[in-house]
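Removed: one protein chain of the complex. Kept in place: all other protein chains.
Up next is chain A:
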Amino acid sequence: MLQLQQVSVAYQSSQVVKAISFTLQAGEIGCLVGPSGSGKTSLLRAIAGFEPVSQGQVLVAGEVVSALGVQQNPEQRQIGVVFQDYALFPHLTVGDNICFGLWRQPKAQQQQKMQQLLQLVGLSGMAGRYIHQLSGGQQQRVALARALAPEPRLLLLDEPFSGLDADLRDSLARDIRGILKQLNITAVMVTHDQHEAFAMADWIGVMAHGSLQQWGTPYQLYHQPANRFVADFIGQGDLIRGDMLDGFQVKTCLGVFQQPQHTGFDAGCAVDVLVRPDDILHDDASPLRAKVLSRAFRGAHMLYQLQVGDFAQGSNEQISCLAPSHHQHQLGEMIGIRVQIDDLVCFARTVNQA
């Protein structure tokens, strides 16, 4: 439904989006995550047609809508947008806002559509209210309903939850995913919050400095990050030093790990191995011991910061461990751990990391 081929966006002379490609099938939800300034909103605006592309092309339903020298007007694209500030019209009621894009249709049909949408977003009976009489979450739902009303081919959401409370975000993200899936809408959302992305997306693209670092499912991003940036940005994790024994096995202070596919590194290569907190299991019976450096209570879990390795040789590797919170240990205590790495992730060690 949506296809990006080597899309770049430039303001004046600086390129803010660099050669990005990805594809979404009909009904799929994609998320672009990345720190602020990574170019994700610019990319979204290029898809919507608010910015021209400087390279590459954007295809919606197989039709080129943006390319160098081709720029279909936003109003002709049939792409709905939910804006970060909602951009609701303050002079119109909720109902009129939703009907705003339905001006080609007869009044009765508009009303019917509006009532349907209000019900869908859970705002039945609020059609006569003005925007300023609604809470943030309600405004967000109106913005969604307004964008969905003309039955767009594609829906774009720009940081749709950034103005809302943390607990509201979760439930709203789930609700909206439900609505989009129910209507089989293809959507692209931009966010800086990976949890929102996890809650909404079928596909996630991680962006940094204008480039797409990785495009994959949430599982792939977490367990098979393509590079250090993705490993660091998505989830929590530590890197410990390792030396390749051969193309498949790596030796670290936690033991030797291996995987069936070739890691891409040859024997003798110095690497960093990604260790996620959930790779480290707390087990008092285990002979492998680690020293507790700090701990943070997380409700169901306790997050321990551990020091591992051969202390006598001055090695100082740190890892994190997510243990059930009724396992209480003091700072400085040695505890037993077990390592269970299902997806081995190695990066070439850089000099300053050694």
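Methods note: a residue touches a chain if its C-beta (ideal position, glycine included) is under 8 Å from a C-beta of that chain, and two chains touch if they have at least 3 such contacts; residues count from 1.
To be clear about the criterion, contacts and distances are computed from a predicted model.
Chemist: For the chain that's not shown, choose its UniProt protein name out of "Aspartate carbamoyltransferase", "Iron ABC transporter permease", "Branched-chain amino acid transport protein (AzlD)" or "Electron transfer flavoprotein subunit beta".
Modeler: The chain we cannot see is, by its UniProt record, "Iron ABC transporter permease".
Chemist: Using the touch definition up top, pick the residue from A:18, A:77 or A:169 that touches the left-out chain.
Modeler: Candidates A:18, A:77 or A:169; residue touching the omitted chain: A:77.
Chemist: Give the residue, chosen from A:39, A:56 or A:101, that touches the chain omitted from the document.
Modeler: With A:39, A:56 or A:101 as choices, the missing chain is touched by A:101.
Chemist: Could you tell me which of A:12, A:36, A:261 or A:330 touches the chain that is not displayed?
Modeler: Hidden-chain contact among the options goes to A:12.
Chemist: State which residues belonging to chain A touch the missing partner chain.
Modeler: 12, 48-50, 73-81, 83-85, 87-91, 100-101, 103-104, 146-147, 149-150, 152
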